[in-house]
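After this line comes subunit A, so read on.
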Amino acid sequence: MSWVTLTIDGQTIQVEEGKTVLEVARENGIHIPTLCYHPALEPYGACRLCVVEIIRKGWSSLHTACTHPAWDGLEVKTNSPLVRDVRKTIMGLLLSRCPNVPIIQELAAEYGITAPPFPVEDPTENCILCGLCVRVCNDMVQAHVLNFSGRGVKRQVGPPFMEKTRQCIGCGACTSVCPTGAIEIVLEEAGVYQAKPLGPTAAIYVPTLQAVPRVPVIDTDSCIRFRQQDRTNGAIADACGACQMLCEANAIDFDQEDEFLDLDVGAIVVATGFEMWDATKLSQYSYGKSPNIITGLEFERLSNAGGPTGGEILLADGRKPERVAVIHCVGSRDHNAHEYCSRICCMYSLKQAHLVRDKTGAEVYEFYMDMRAFGKGYEEFYERVQEEGVVMVRGRGAEVEVLPSGKLRVTGEDANLGKLVAADVDMVVLSTAIEAPHDASEVASLFGLGRTPDGFFAEAHPKLRPVETNTDGVFLAGCAQGPKDVPDTVAHAGAAASMALALLGKGEVTISPAIAYVDEQFCSACKTCISLCPYTAIGFVEADNVARVNEALCKGCGTCVATCPAGAITARHFTDAQILAQIEGLFRIPVIEIPNTQYPIPDTQLPPTKESNHER
Partner candidate 1 sequence: MPKIQSLEELRTLRAQLKQDIKARTETSTTITVGMGTCGIAAGAREVMQVFLDELATRAIDAHVVTTGCIGMCSKEPLVDIQQSDGPRITYGNVHPTMVPRIIEEHLIHGNTVQQWVVGQLA
Partner candidate 2 sequence: MAELYRADVLVSCLHGRSPELVSALKQELDRRGLAGEVKVVETGCRGFCTMGPVLTIQPNGIFYTDVQLADVPEIVEETLVKGRAVQRLLYKEPATRKVIPNYDAIPFYSKQMRIVLRNCGMIDPQSIDEYIAVGGYEALGKVLSSMTPEQVIAEVQKSGLRGRGGAGFATGRKWEHTRKAAGEVKYVIANGDEGDPGAFMDRALMEGDPYAVLEGLTIGGFAVGTQQGYIYVRDEYPLAVQNLRSAIDRAHEYGLLGSDVLGSGFDFDIRIVRGAGAFVCGESSALMQSLEGKVGEPRAKHVHATDRGLWDRPSCLNNVETWANIPPIMNKGGEWFASIGTERSKGTKAFCLVGKVRNPGLIEVPMGITLREIVDDIGGGPPKGREIKAVQTGGPSGGCIPASMLDLPVDYESLTEAGSMMGSGGMIVMDDRTCMVDIARYFIDFLKDESCGKCSTCREGIKRMLEILTNISAGLGKPGDIEVLESLAKTVQLASLCGLGKSAPNPVLSTLHYFREEYEKHIAEQFCPAGVCRALIAYQVVAEKCKGCGLCIKACPQEGISGTARQPHAIDQVKCIQCGACFEVCRLDAIQVVPRSAVTVGSNGGNGYKPVREVVR
């Protein structure tokens, strides 16, 4: 790589060859205005705003800094009177085209233009035809949806024939590069909106904003490059790559793949959590029919300072809500959904009511069946929220209706009044149930866990062993075991950790001697025992073609012993011979003939006689 020296505004700069004048200027803190430039895209030279005076070999001429290579010996003037003059005319032209675009107004004002110098044809025109959207759509996304049509004054940007096209993948790249905000993406299918009710995130994002380190991830289902790779079965992967191109730390690696780690551990804590119940399953709540009907979790995102609105509670159109309804027990305590109580909804609903009151001053209606404020300080909080003016309606919210005006009508029975009540509100928050993850059964079979009828993992004993499972060394923590609020989860998790540590601290495990063993001589390798063992204690040894019992896992339940068709499995200390001997021993007890005395022997204590045995 060779080096070149050039002068920009009197400043002598040495740079690597191959850069443009604009890049060099910006790297050195010299401001050159641009509209059609984007560092991730090929320079285009359409807006002409970055014109600079370039003096080369004694010849001075105007060039666009974005396209002109930084050659050795160039003398560049970025702000000469001529340059300012030309830029001023350009801004006048652009402002007359797009009089109501803030960035154009600002740039024009920089050059002393406050009003369009030429007649304005269309005050709603926002597009300056800079071609950024066209370039990003064709060069990066490779969706080839947008392009120019017409020439001269008839030039315009759009999809082919200005018609809707299925080619558009709705990636939003065009809107994000558009300098004037002239492109709006209209999502037509309700499903698309539903998936991202609170505004789209990019395909690369920081999943947990407060996490340390704050590492972003690529959503391969949304990433243009990965999608292209999928589409072409891995043959082509050259689309976009903007993140890689712009990352100064060179931290983007498209070749990274999911890894499977094999770890040898002494204990396992299953903390697989919960999933939010899908509110569309109860159609009366109209979830998905209006962007202002949201779930409690979506409300949390909305009110999060790192969220799409910066923590402001706003409706989809950007207005502040004036009335908000919160409906409890959506999916909980419901024979049509989950019968159990999700335990956390009452308190988070109250908190959200408090937040709405606090942040927007809107009226809040809480539709509840019973208020389960069972924890420490919870009842006091309930009192406080009531004092804040939240209207409590005792009765399940029955229906949410989207009115033609866009308002939402919530109806329900107020059990206290014995009347049907309705409230027209701007926003409805559904306190949806929490439920076991959809893949809980796979996890259960992997660890040999049982599940309670509600779908959560079964603990070894509901009262006395709430963190242990029937599999030794596997413990449960948090909502994997059942709905819990934060303090309960913390306590539960602490207990699980302690149990695990107690196990590990001993360094060894004590097992019961009464366990099964396989007589390999007789094992027919039918594997029946393996599938039946509730503790996954039997493995199959391919090399010897026999089943073998893991003695650390076996609980000596005897299922395998009873099942083995070949009779190859025996329970230690509980062998057939031992049992038979015991029976034998029973029968060897002599019949004691005792005459009728004062203390008659009860029947049950007497060994059965041969006859009586027969009767049984």
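We take it that contacts are C-beta pairs under 8 Å (C-beta built on N, C-alpha and C of every residue); 3 or more make two chains touch, one makes a residue touch a chain; residues count from 1.
The candidates came about this way: all candidates are chains of the complex that A comes from, given by their letters.
Because the structure is a prediction, the values reported are computed rather than measured.
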Exercise for the section: Please name the candidate from 1 or 2 that touches subunit A in this complex. Expected result: 2
Practice task
Under the touch definition given earlier, write down the residues of subunit A that touch candidate 2 in their complex.
Solution key: 43-49, 51, 61-64, 67-69, 82, 85-86, 89-90, 93-94, 96-97, 117-119, 128-129, 131, 147-148, 150-155
